[in-house]
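Worksheet for the structure shown next.
Removed: one protein chain of the complex. Kept in place: all other protein chains.
What follows is chain A.
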Amino acid sequence: MSATATASAGRRPSPAAAVLRTEARLLYLREPSIALSVLLLPTVLLVILGLIPGFREADAGLGGRRVIDLYVPVAVLLALTMAGMQAMPPILTGYRERGILRRMSTTPVRPSAMLVSQLVLLGGGALFSALLAVAVGRIAFGVALPGRPGGYLLALVLAAASAISLGLLISAVARHEKAAQALGAVTLFPSMFTAGVWLPVQTMPHLLRTIVEYTPLGAASQTLDQAARGAFPGLVHLGVTALWTIALTAAAARWFRWQ
């Protein structure tokens, strides 16, 4: 390219960085409800549960573990759910519905820059929120840090990918922002249930647990729990989460429309 292009590109932000910065400001500074529900809600839930004295006592029925120990992975999965399935679909569908993605198509930058920004920001926000829950669990309630940090990180990233891929599928099939919100709400309760918000997966009756283990978040819950206890996550559970992610992403890519 010409010298002018190089010269003018010198101090200006790159297009991708400009889009990312703008979206970060809109997401985390202008939408306090999103910032609170993604970044803080899971940890707040954990703290509330941890304040209940009985939940801090070892329970023989849980193999000597405490309820609060089981709720750290639940809080982690809740963070992923909030970011991927609650926050993201209305944003992407709204951007399409308002013609914002189309408007960007008339510039030299592809509208996929918007999508990538949301994935980076919400994926990053979800991981931050998850690690905050782990840290608060350790500092406030003495919940042991994951025994297998590498395995835990792998399980965490895979779980985040599955939650985001489900959110992408909702964004793809919902034509309107309101529909995306409604679909997000409809999937919220099954997701929270399979993540173990009401009943940790590890305490579910055998048959129920077997079923839940084949859902994306149920399988993710098991991988996080195994890594937390110091074992490498089971390949079957990892495989289930990975397969869901691939299938959901493929479906989202098949149906997603930029305009």
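The rule is simple: a contact is a pair of C-beta atoms (placed from the backbone, for glycine too) under 8 Å apart; a residue touches a chain by one contact, two chains touch by 3 or more; residues count from 1.
To be clear about the criterion, contacts and distances are computed from a predicted model.
S.K.: Refer to UniProt and select, among "3-isopropylmalate dehydratase small subunit", "Urea carboxylase", "ABC-type xenobiotic transporter" or "DsbE family thiol:disulfide interchange protein", the name of the complex member that is left out.
M.R.: "ABC-type xenobiotic transporter"
S.K.: Would you indicate which residue among A:Pro13, A:Gly63, A:Gly124 or A:Pro190 is in contact with the undisplayed chain?
M.R.: That would be A:Pro13, which touches the missing chain.
S.K.: At which residues does chain A meet the chain that is not included here?
M.R.: Residues 1, 4-5, 8-9, 12-15, 17-19, 22, 25-26, 30-31, 95, 98-100, 102-109, 259 of chain A touch the chain that is not shown.
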